[in-house]
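Heads up, one of the protein chains got dropped from this complex, but the rest are sitting where they should.
In order of appearance the chains are A and B, and numbering begins at 1 in each one.
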Amino acid sequence: MQKKVQKQIEKLKKSFHSTNDFSSRIFISKKGTIGFVFLKSMIDAELFSQAIYLPIQQWQGQIDISSLINKILKNNGVEEVAESEIEKNILDGKVILFSDFFEGYISVDITKYPTRTPSEPPTSPVIQGPREGFVEDFKTNMTLLRRRLHTKDLVFSTLIVGEKSQTKVVVSYIDGVADKRVIREVKKKIENIKIDGVVDSYYILSYLEKRPNSLFKQIGNSEKPDIVAAKMLEGKVAIIVDNSPIVLTVPFILMEDMQSSNDYYTNHHYASLVRFIRMCGLLIAIVAPGFYLALQLFHYNILPLNFLITIADTTQGLPFTPFLEILFIFLLFQILYEVSLRLPSYLGLATSIVGALILGDTGVKAGLISPPGVIITALSKIALYTVPEQQSQITVLQVLFIILGGSLGILGIVSGFIYVVNYLNTLDDYHTPYMAPYAPRIKDDLQDGLIKRPIGANKNMPRSFPNGKGRER
Amino acid sequence: MKKILNAIERYPFIIVLVIILLFFTPYALFSPGESRRRAIVLAIGLDRVDDEYEISFLTFIPKPNQEFEQSNSVVSGKGSSVSEAVLDAQLTLGKDIGLSHAKTTVVNEKMLEEDVSSSLDYLSRVISLPENTVFVCTNTSAKELLMATDSLEKNLGLKLDQLISYNANEVYITDTSLEAFYKGYYSPHKSSLIGFIEHVKEESSGGGSGQGSSDSGAQNAGGQSGGQSGGEQAGSSNAGSSGGGSAVASSSGGGSSGGDEASQNEGEKQRGSLEGQSQILNKADAVVLREGKKVAKLDVDNLNSINLLSEKRSLDSITVENVKCECGKTVDMTFLLKNKQVAIQTDFQNGIPIFIANVSIGVQLTEIDTKGQEIKQNAQSTKISDEIASAIEKKIRSEFARMLKILRDSKADVINVYDEFYRGNRKNFEKFLSSLNDKEDYLNNITFMLNMKIRQDG
Partner (left out) sequence: MKTISARQTGIIVFLTILANKILVLPSILYKSSDADSIFVMLTLFLIEFLILLVFLKLKKNYPNQTFLNILQEKLGKIIAKTIIFVFLVFFLFKTMLTYSVLFVYLKDLVYQDEFGFLALICLIPVINHAAAIGLRSMSRTFEMFYYLVVVGIVFCLAIAFFTDITMPMLFVAPVSSMFSSAWKCLFAFGDYLVLFIFIDRITIKKGEAKKVMLFALVGIIFVLAIFTIFYSKYQLTSFMHNNALADLLVFSVQFNAIGRLDIVAMLTIMTLGLFQLEIFHTAFCDCFVMVFSKLSIKYAIVVFDILFAVIYLVLIAKYEVMIDLASNILPYLAILTSYLLPILFYALSFKHKSEVKDEKDS
């Protein structure tokens, strides 16, 4: 009799290619043998002995499938599963019970794997306001959202993506608030994903984008549950991917990145000012080096005399031409940035000192680079972090505008800028104009645009993107 | 191939980028900045020497330093026309001339003997030259004035255009710019008013060492020796140019070239005295041009009289002599004229045009010259008696009449009489003009009425 259980265990072990963490236990009772199969890397060993093994051992009564489920095992996640689902359950970190004296399989959920506790995400710290951030575990993330949205309308709908990884992707939305077309489109897109594995939400992101080749970000993302909850309240759909602390939201408008969670937890006048500065920062980040180059190479005549004198004095005798100089400084900053990202934090400090002091200051003193060049490039590099969410695309734009400004002058920059804006206005994904509420101008939503009004003033749902009201345009 | 074509169709901006990268970027990559390719001109001087034009540029010479000190130099070129002279100067410099930062244009007073507009034609055609460029004339050569400008900047930290801006704000009734000149030139009365800056070259007043005298000699002799004498700023470029005058060299003090201490001290002493040798005197004088030719020169008092007709210009004071003050003694009193209110009217009586200016002037006592008498004075409470008021009025009237005489004699209508009549009584005025033998001599046939009200102010 024992052989039957043994055989089953062997069979499962074989299907798991005798992986090292595949474990099994056999309990021999008076009535017969019970087999336990699980992945020891995925379960709580102590709980296994305390909540499963011990109760069975100490049980004096009849042991059958219903008594196991209803009386003996006191865990929450105890259920009977079909034979075909055994492997999936084991992979999910559950213990499978089977026996030679009853038919059927029981799965007990005692999953335990290392997870982070929610902490303040380093990418979006707040001065005042909630500090919790999403973690890698999708269940915790769901909890974080549920805690903020006590409504029965909050729906989590789980889909499995990735042939090998079998990653859980949870589409969450508030029923009646989120637009049904958007929900449908998102689900359809996720269902159609053909991929081996999903290790981060970024893998899903590129499938959700309608123009994956585009430089511009088309899907929102956040590490903070308060932000995602707020977005869901506006009618957006959130996509939680297991093993990723980044939650995606659709639809996305550019204005979202101009808004920081800090804005909602401070005085709205201050928030308006900060948003305006962020806007200026974004502009400076994109065009400043290109513009400076254009002035130097083509339009010296519009520079005020004193500034011109400064530039002429400081660039006199430099080995580089203006274009090469800016490219050189830009490259230098980019290298320093990459280095500081990858080095451990204590070394990061050292590199910034080396970068700022040694390379910058000495470069100027040695007559290799000019102070205005350093200042302009540094300004644009720093200004970029007023909108850190747009960092990657702005960096590409910086290079593009350096080429345009240096090669074609101000006309090149203006043309390039209008081209980019024209392009952004063609982005109309998920029935949402990318540049809303400014293009097209949606009057109601302007109160949470660059100028922020008090939260009470936002009486209506945003109309920039479709939501329960079914607004389109 | 088809794939490439498809890609081009899908992403046409790639072609654009490739074209830019291929055709424009390589050139731009290795092109030096505009500031290196062009000489940035700060002021332009125009002279006429022996049937040739000489154009001088006060240019900024970039020097690699961290102090942002401006180092200028004067470069000139000669030619039978202004544009040829510019080309000549360009050859001397080895750079293109960039005129977009030129703030001042100076012409020699002698050039105003003929229609100056023909000399200015080139400058009016250069689009990069801003229209608000200050336009003034000077008594010496324009080149020398530009050189002296440099020392003005070194010693006082003052630029010529700032000096003239001050005049234009406070004294001149119009701008003194190229634009203002042309505005007057093309107007029916063809008159314009431009600023006059006096350039004084004094002989060194004793105490000068041997070197000092040799320097001043160089100044008289011409630029060549000035360049060699070790002038700091303009030396090198002067040597290349053929112009006369080494004002900069002399005013910056070549004494530092001396080797031993004694000569250095002497040099410093000499610098003090040499600075006095060539200096710019701003007396806020102006020259009246008619059809581009100088017809009159107005001093600051004349200009202040003109300003009676303008509310905006207010820097004026008046001294009345021998008036009785509150204490009963006869003194000289100086008043500041403030808060003018001006209303101009035009009228015709019996076919005679009458230009009526109703002016209300606030006066503020600023000074009393007691002429040595003992007076217990309290300036603040001094009332303006009727006697004083009438004395002020009399004085202002006499000044105004003096100014009007100059304008009438020169037939130059820089006080916009023509415009006022044209606006107010166009038909009558046209009739009146047609009745005149010399239509341009209308000022002499117009009656001016000055209604004045003097009130105490402050």
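The working rule: contacts are C-beta pairs under 8 Å (C-beta built on N, C-alpha and C of every residue); 3 or more make two chains touch, one makes a residue touch a chain.
Bear in mind that the values here come from a model prediction, so they are computed numbers and not experimental data.
Considering A:Gly93, A:Pro118, A:Gly235 or A:Gly409, the position touching the chain not shown turns out to be A:Gly409 (whole complex).
Screening A:Leu91, A:Val199, A:Leu215 or A:Ile302 for touch with the missing chain picks out A:Ile302.
Where chain A meets the missing chain, the touching residues are 298-299, 301-306, 408-412, 414-415, 418-419, 421-423, 425-426, 433, 435, 438-441. Touching residues on chain B toward the chain that is not drawn are 9, 12-13, 16, 19-20, 23-24, 100, 103, 124, 127-128, 130-132, 134, 161-162, 164-165, 168-169, 174-177, 179-180, 182-183, 186-187, 312, 419, 422-423.
Methods note: only the chains that are shown with their structure count from here on.
Distance between chain centres (mean CA atoms), chain A to chain B: 65 Å. The part of chain A that touches chain B in the complex is made up of residues 296-302, 305, 308-317, 321-324, 367, 403-404, 406-408, 412, 419.
Contact residues of chain B toward chain A in the complex are 13, 17, 20-21, 24-25, 27-36, 38, 40, 42, 60, 62-66, 68, 70, 98, 100-101, 103, 128.
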